[in-house]
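Let's look at chain A:
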Amino acid sequence: MTSTLSADLIASRLAEAVPGAVEESNERDVWVKAESVLDVCGFLKDDADLKFDYLVSISAVDYIEHFEVVYHLVSMPHNHGAVVRTRCWGREEPSVPSVTGLWQGADFQEREVYDLMGVSFTGHVNLKRLLLWEGYPGHPQRKDYLEPPR
Partner candidate 1 sequence: MYGIGIAKGLMVTLTNLFRKPFTIQYPEEAVPQSPRFRGEEFAWYEERCTGCASCAKYCPLGIIRIVTHPGGANVPEGDSYAIDVFDIDIGRCMFCGLCVEACPYDALFMGSGFERGQYRRDDLIITVDELRSSERRPSTWFRPQLEERDYRPQGGEPLSWEEVGR
Partner candidate 2 sequence: MTLRTEPVTINLGPQHPSTHGVFRMRITFDGEVILDVEPVFGYLHRGSEKLAEERTYAQVVTLTDRLDYVSSMSNNLAYVLAVEKLAGIQPPERAMYLRVIAAELQRISSHLVATGFFLNDLGALATPLMYCFREREKILDLFEMLCGARITLSYMRVGGVFQDAPTEFWPAIRDFLSFMPEYVDEYEKMLTGNEILLSRTKDVGILAGETAINCSASGPVLRSAGVNWDLRKADPYDVYDRLEFDVPVGTVGDNYDRYLLRIAEIRQSLRIIEQCVDQIPEGPVRERIPNLVRPPVGDAYAHVESPKGELGFYLVSDGSIAPYRCKIRSPSLINLTVLRDILIGWKLADMIVTFGSIDINMGEVDR
């Protein structure tokens, strides 16, 4: 990942391929709409110039009013990287389409995000808690999480 691709470039390519997917972009970051994550990622993975074939990590950040899911992508043939972000609003049932169909490597990471942050991934075949046990109250990495009284 020697060069991080300019977000504007990605946004412009995305505007052609997946119209209406890009929510906002500046020179560093590109935000896409939560519901079009799968299309965007599919395009980024298959496009010959971009060819992001390697999903580095999926992280989720709790910004109180919304959750941001961050995809770090790398293209091995072109040796460049990109960061795709998506916001999902609402604290009750935030959800993002799962990218496990594109990258198998997303499996455990999405489960981890679901477990600790409570963002569910629609389309994930085995969306169970990863690190905590079934029936654990709450999602501990949320900012408003309080340890249950013993």
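Criterion: a residue touches a chain if its C-beta (ideal position, glycine included) is under 8 Å from a C-beta of that chain, and two chains touch if they have at least 3 such contacts; residues count from 1.
With respect to how the candidates were assembled, all candidates are chains of the complex that A comes from, given by their letters.
It should be emphasised that the depicted structure is a prediction, and the values quoted were computed from it without experimental measurement.
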| item | value |
| --- | --- |
| Touching partner of chain A in this complex, picked from 1 or 2 | 2 |
| Candidate 2 contact footprint on chain A (complex, rising order) | 1-2, 53-57, 59-62, 70, 72, 76, 79, 81, 83, 103-109, 112, 116, 129-133, 140-141 |
